[in-house]
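Left out: one protein chain. Kept in place: all the others.
Here is chain A:
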């Protein structure tokens, strides 16, 4: 049954691949096509830069304007393994941009303490996969600092930056998307940009925010996300989603790299199936923008949430349950989740693991036929 059903689909996909051979090549290099961010967070001059440059600019500005600001982690002094802090130690000195010993719980604890004493602390965890040794410091300490002291002490001046998500060959420990673990922790803010422009504005918001923030940077976008970014500093509000592509039949919700996958899915759905999709970039995982999501869900009546992280306990579950609770009468179909599978993130099987545009497109077609 399964075989006979999947043959026509496979042939359809093969035809599509052959017809779009240029895109098919892209498919094997990476699983997404980059959609430039055309929003204008400020009216000033812009320059065409990639995401790691945008992150460097945000940190450069912070170090320049805030003498208490420090930037630290493993290997940040020489510029970082992803080049995000290039030139900053030279510009601001080794007491402000420095390497720490190789110990994530130490980095997080040290960062909390610096923030408690009034410093703006920007800590880097080299890969999000290695944030778990710092989980106790983040969940039990950073998140609860203000609450447990009755507001006497806080570590709001803390931001933890960390590269996350699929990169093509990162396997188990260079591919994880751990946002759902942190979304279950009151007191934290969790933010993921989808490109250079968002990265700069959201990172500056995180740094200036009065609560501890975890800033997850999809590492595949560091070089891949190139677009016009304002030269001057600007902030993009936390807790606010963005409707990237408006539509009226299906709402597609994602964050990070997945937003680009969903943009392409929306194009394909329109071209191939004449289905109009609305694409939403959630931007902030915690606290998330319920209003924008419910408004879209109520309009389209059909929602698909897509994320790279595994299905069970993923943040898609939170969104789906909330939509069902708040938009029940508007829904025309059950909310669908297209996600990574409930396995560790594999090496050679990555193309089969990730919720790519084909799996998402399948879901769009299914949900419209429901």
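Criterion: a contact is a pair of C-beta atoms (placed from the backbone, for glycine too) under 8 Å apart; a residue touches a chain by one contact, two chains touch by 3 or more; residues count from 1.
Rule of thumb we're sticking to: contacts and distances are computed from a predicted model.
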Of the options "2-oxoisovalerate dehydrogenase subunit alpha", "Light-independent protochlorophyllide reductase subunit B", "N-terminal nucleophile aminohydrolase" or "Probable cytosolic iron-sulfur protein assembly protein CIAO1 homolog", which is the UniProt protein name for the chain that has been left out of view?
"2-oxoisovalerate dehydrogenase subunit alpha"
Just name the one of A:186, A:237, A:334 or A:351 that touches the chain not displayed here.
A:186
Any idea which of A:49, A:63 or A:114 touches the chain not displayed?
A:114
Which one touches the absent chain: A:239, A:313 or A:346?
A:239
I'm checking contacts with the chain that's been left out. Which of A:43, A:152 or A:274 qualifies?
A:152
What is the set of chain A residues that contact the non-displayed chain in the whole complex?
68, 70, 95-96, 98, 100-101, 103, 105-106, 108-119, 121, 133, 136-137, 140-141, 144-154, 156, 186-187, 189, 209-211, 239, 287, 290-291
